[in-house]
Structure formats: structure tokens, C-alpha cells
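Removed: one protein chain of the complex. Kept in place: all other protein chains.
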Amino acid sequence: MLTTGDLMFKKHVYKKLNLKKGKTLEDLIQACQKSFDFVSYQATEKAPFHLHYIKSLVDEKQIDSHISSYTKNPELPTLIDLEQSIPIEGTKIIQKIEEIEQSLLSGHVIIQVTKHDNEVLAVPVQQKEQRSVDIPENEFTVIGPKEAFIESLDVNLNLIRKRLPVPELVIKEFIVGSISKSRVAVLHMDGITNTQLVQTLTERINEVDYDEIVDSSQITQLISDNPNSYFPQLLETERPERVASALVEGKVVFTMEGSPQAMIGPTNLLEFFSSPDDHYMMWPLSMFFRIIRLLAVLFSVLATSVYIAVTTYHHEVIPDVLLNTMVASRLEVPYPPIIEVILLELTVELLREAGARLPSRIGQTIGIVGGIVIGTAVVEASLASSVLLILIGLTALSSFTTPIYQMGNTIRILRFPFIIFAQWFGFFGMAICLAIHLLHLIKLTSLGYPYLSPLYPFRVRDFRDEILKLPIQKLENRPEVLRSQKKKRFISKYRKHPPKDIEE
Amino acid sequence: MVTGCSPQSHYIEDIQYLQAMGFDYIDGEVQANGTTTIFMPVAESLPQSETINVSREDLEDLYSHMQAESSRYVDTSRSRVHLFHQDLAANEGIFGVIDTIQRNPMINQNLKIAMTRGPTKDILNEEYPFHLTVHEYLVELIELNQAEQLPIVDFQDFLYQYYAEGADPFLPLLEKAQNRVDVVGIALFKEDKYIEELSLDKTHVFRKLIDETEEGTINIDIDESRGFALHHLSSSPDWTIKQDADGIYVKVNVNIQGPLREARNINVSKPATIQQLEELAARDFEKQMEEIVHFFQENEIDPIGIGERIGQKVRNFDIKRWEKEEYPNLNVDINVNFTIENTGAVV
């Protein structure tokens, strides 16, 4: 991993070099020498080779064991001889100054014959600092694979490729960011994915013009169809198997060196509520859980605004049996429901933010302190009604059922407009707010594909995986809306059952 | 906010809900009583009832004058029970009040109405057992009795029969006794005016003529020492109306069946005896039903809705003429089929 020092160094070098047009290798070395970790020396007095590298980027052990012995050998006088003998793959002889610069700054050793030669041999000896593959934290599932992406692009690609060992999986590499030079890989399945879709994504990534990109979510913001929307338009995942199944469905994926997640597109609203373990369970269970999740989202967004609408304008809809409880809990609260709701909602948001910023153990404690201590105290002090406290607790709980973290955030935000509109016009206000949001969702696209599919455009066949989750044998078609090159995934064969006694 | 840009808010805790309403007739003046529940903030204490009342000469502005009696916003939209005193129903008629209710869209139209023998004020001011508030007690009383023995009538049924030309409305009749309220039968109306009442026993029989029932009990005495009783009687009336040259012919078949639960000094093990009992019960019912129909005809009211039933069968039927000229002398052919399903757990 890069340290801040390295970053600052790189920026510095870049600036210097940019100033001089038509720079030479000598200029480059001169510019680099300002940093203490730039190493440049002649192999031996007798041998002609000069070695240049940046200490913090290379693995010096490799230089010692694989390079030094050959550069010191006087029997290898030319770069070509050297290239053939050094037992490291990926060496290359280059002349262009830009290429040399990039090699040097990405952890190559640059070997020059004489100090004034423009032709150099670049030997890749990058030092790879990375953590080991870990358990997914944000998209944890009880059953199914437990591998998650890490910050290394190559490891991530390995995690994906080993799940799809076919040559049709095509990975293209791009460099994004004028200073950060981040490596971005775009993946798709040849012969399945709609070529236009691949083109759209590559074009957009090529168009990205930003100096420093450190996480793939930044690219997402830059290439989103509607950057002003608060609905995520690409699906962010840290699970390699989710990426693999998206690729096979005919979607495109991109992932970036240095960020432990991959982005899947095009996506749609309902996909954010499906969890990978829906596919690992028997279908009646997963269908049930998925419906529960969708209802939880509806509840989470609407519950508090309904509370406001009902307690402020429409007391007629409270059933007789509940009236007593509702009124009794509101009686001693000194301010109107809207204040009460906003106060408690903000408290919950506060707890969540605090919990997210703190190490996980303290975070849990904060949750308990906030939830139980503050909650009880607030009700006992009659600052909020107990009915509302229950509602707030439930809405917070149900917003956590969303499997994708980004969408969870969206749902947190989404309830506030509804609360405000409910205060303004009761149920009618909520209908206004709903109309505005629906219109927005209808117009929204993800990589040019409709965000509300399969609802609009209406594709009943896509319902079986997107909303209902039917048995796996029935999921023989790729989503229609993707217009992939191969529509069928497999030909479903039905097993023959032995005839029952009644049919004999 | 600027007035008119947002609806007027009424927080649920600041509203005085009039949940049961009663209308009395005192010295030519209509008095309206509304019971509200006073909610207690602490979970242990139960809500209490309070009554406010206003007297006006007109029915129409009663509702608006309720507000003057209360420091809180008075709301009638949650009223579930409306009671009418006998005197009011007999003298003024009750449609005035009912029209005010149905005209106001804020009032939930799914409500119970009943007539009382004594002033409604007494009923609404009482405290009732089982820690129920007044309106809860009254709603439960009426609902349970309608499941068991009364024909089902609520606000909409009353309106239906009121507007129907070939039918007359009826309401449950309540009477206060100590700290409870008894159902004593039904009150029969002509238009919106009270005419006569039907005792509880007769109401049972009357109900079998108009509704399909699943519940009900009947007790038949053969002589002083012998008798039998049946529970869980299910019955269904089947009205046949034919029109021929002689006029309109009305017939009703009532099928009643149920298990025997009590047999005093009767040996019910023989099928022949059962048959005899069935025959006896059928005749008994037929006699009672005929009496009820005659009673209605004498009073020139038609709670069964015979005219309505004819209107649905006969084209271009002139109900008004028929009600006046033919109904009092109409011969209704009543036929009861009685089946004893079993004799309970013993023979």
C-alpha cells in the first residue's frame, strides 16, 4: 500500500516533469533524485549498467537475488543479453520517456547501459503489500462463499476469474486519473454481454477526467447517468461471486486497483434488495425473505410519515382499539408530532454515524447506550411518545435489511422528504412526494438502461428472478431488459418422476 | 404557514372525540348528549367517560353547538353509536339527525344505531362493568346481540329501509337496568317514526323470516311437564313471489335445523319421536310467524320488506298503491321445514 509520503512524492515529481516539455531521461533522473528513496547507481566499476529505481516501490530482495548477479556479470554486455538472462517475467526494452517514467513509478528497475543512453531495460520488481482475502463485512451472508474483494486489483481479478474459467471472460485495463494513474479493469463476457453496453461503459470510463481517483465509487459518481440523484445507479459489491453471476447474466463490471469493491451495471432498483444468499436457499424461503425485505423498505420509508399524517390530520384512520394507546402515549408530549419525529430520527442518524466512525466494539456499546438508555429516558421524560419510539426503532431495523449499503443510505435519506410532505398535507402530501419520486425513478437510467425495470418497461418474464425468485430451474432466461446476445442460460430438463401408485 | 396553504391540524391528543351520541326529547326540545373518552396518560389507569349535552329546538345545529361545551376541539367523526329516545322517535322522527350524519363525509358511516325506552342521557352517564367505556360497552352489546338474536341492523340498513318504498325500518330497542343495558326487542318504524315494538321472543322468530342465521335458541313446551330446546339453530328463509291473473302470490319456505340440547320427559331415542318433535316445532314456528306477519299488517308496516321483494320480481310494480290497498289483506303462505340434526352427546 502507498503511504502519504509516496503520494506527495509522486505529485511532486509529476509537477516538475510537466514543466519541461521534451524532457529527456537525464531530466527524469534529475527530478527523481530530489527524493531520498530514489536509488541510482552503476552496477560495478567494470560493468556498464546503471540501475535506477525507487526504493519504496520495489522489492529489494528480488534485485539482490535476481538482478545484481547478472548486471555485475561482464559477459553480458548488452541490454538484450541481460533481458534474456534475468529470470523475471515481463522485462521489456523501452525508449519512450513517458513509458520509462511510468515503469519507474510503478515499481520497475530501470537499467541503462551508459548514462547517456536513451534505451533502457525495465524489470518489474514491484513490492506487493496487501492484506489477505477476508470475510465480507458489508454484505455478509450466513450461507454461501465468504470471500471478499481486497485492495489489490490482481487478487480481485483472480477471485473472479477462478469462478469463470472460460476464455470468454474479457478483461480490459484502463488508466484513470491524471495524477493517481489508477488501474481500472472492465470485465464482460464475450458472446453474452450486449456489445453496446460494453461500449457505453468503456467510453464513459475513458471520458473520466479527474486528477486523483482513489476509490471506484468516485468513478461511479463521475459516470452515473444522473449525478444529482440520491439513488445509486451502479451496484457496488464486495462479493466476487455476485460479480461472477452478474457477468454471466450479461452485465458489465468494473473494478479498480486500490478499492475493495466492484461496480456492476446496469442495475435496477429492485436488484438492490436482493441478497446473494437468496440464490443459495430453497426458493420458497428466499421468495419469502425477499418479500419481507421489500415490505421492510416500504415500512422504513413510510412509517414515520404515516405517523405524522395520522396524528396531525387523519385521526379517522386509527382503529378504535388503538386510539387509547396512541392518545395516551401522546398526551404528555409537549410538542407536535413533526418535532418529535424529526428529533428522534436525527438521534437515530446520529447513533448510526457515531457507530460507523468508531471501532466496532465501541460502536456496539454506543448503539446499546443510544438505543436503550436514551430511548427509555426520552419516553420517561415525556419528550417523545412510546408509540413513536417503537416505530423509529422498527424503521431503523428495517432499513438495515437492505443488502447493499449504498441503498441503505438512500433509504435513510428518503424518509425525510416524506416526513416534511406529510406534515404539509397529510396523506395527500405523501402522495405528492410519492409522485415526485416515482417520476424521478421512471426517468432514471443506469448505463442507459431503465432503472425501474422490470416494472417499467414492463417485463413479466423478468419478474421471476427480480421480484419473486422462482425455483432455479425456471430461471433459464437472462433478464430480457439487458438485450444480451444469448437469451437462454440453459435448457431446462425436467426429471422424470417414477409414476405414483395411483397412475399405474 | 399562510392560511389555506395547508390543512388545519388537529393533534390526536387535543381532540375530544364524541364516541357515543344520544338524542332525547324533553319538553318539545331536542337534547343531544355526546360521550367522550378522557384518556389517561399513565398506562395503569383506565380511560373514563364524560358526557356533554346541549339542547336545541332544531336538530341541525346540534353538532355545532357541542363545541361550545368543550375547551377542546370536538370531533364527531369517530362516533360509533347513536341512540334515540322513544319520545323523539315517536314525535319528531329521527331522520333529521341521521341526515346530518350521512351528509358529513368526515363521519365514519359504519356505525350502530338503536332506540331506547328511557332517556339516552341516563344510559350515557352510567359506568359499566368490565372497565369498558360507554361507547365500547354499547357497541359490544349491540354487536354481540346481533350475532346471537337480533336481526342485523346498522346505520346503512336503516337508511336502506328508510329509502326503500316497500320496506320499513326497525332498530334494536334498549332499556337501562341498574348498571347495565338490556336488549328488549326491536322498535318498528314507519318512515322515520316509531310505531310499535316487538318483544325479544318474537324478534327471534322475525329474524328467521328475513335473515339467514347460524346461531339461535328455541324452547318449545309441549305441555306443562314436557318440552324440548334446541341450540345453534341455523335457518334460511326462501321467498317465492309469483304473479298470475289473480294477483300476487307470496310464499316463504323457512328451513330450520339444529341439534337438540334439552328434552324434558321425552324419549328421543326413536326416530318416530324425533319426527313428531320436528313436526311440532314446525307448526309452532308457522303459527308464530303468521302472528307476526298479521301484526305487521295490522299496523300497516312492512319490516320484512315484502313490497321490496315483490318489486324485485315484478316489472312495473306500483308499490305505493299495493302498500295501501293490497298489503293489509295479503295472504302470506308460510311453510317451515324443521330438521333435528342430532340429539347431542346422548340418545
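Think of it as A and B in the order they're written, each chain with its own count starting at 1.
What we mean here is this: a contact is a pair of C-beta atoms (placed from the backbone, for glycine too) under 8 Å apart; a residue touches a chain by one contact, two chains touch by 3 or more.
Throughout what follows, contacts and distances are computed from a predicted model.
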- Task: For the chain that's not shown, choose its UniProt protein name out of "ABC-2 type transport system ATP-binding protein", "TolB-like protein", "Spore germination protein (Amino acid permease)" or "Paraquat-inducible protein A".
- Result: "Spore germination protein (Amino acid permease)"
- Which of B:Gln178, B:Ser225 or B:Asn316 contacts the chain that the document leaves out: B:Asn316
- Note on the structure: From B:Ser71, B:Asn110 or B:Asn267, the answer for touching the chain not displayed is B:Asn110
- Only one of A:Gly177, A:Pro276, A:Gly426 or A:Pro479 touches the unshown chain, namely A:Gly426
- Query: So which bits of chain A touch the chain we can't see?
  - Reply: 313-314, 316-317, 425-428, 430-432, 434-436, 438-439, 442-443, 452, 455-458
- May I ask you to list the residues on chain B that touch the chain which is not drawn? 3-8, 105-106, 109-110, 152, 154, 156-157, 159-165, 211-212, 308-309, 312-316
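Just so we're on the same page, only the chains that are shown with their structure count from here on.
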- The answer for chain A against chain B in the complex is residues 310-313, 315-316, 318, 320, 323-324, 326-328, 330-333, 336-337, 424-426
- Over in the complex, which chain B residues touch chain A? Could you list them? 6-7, 9-13, 15, 17, 37, 39-43, 47, 75, 77-78, 80, 106, 108, 136
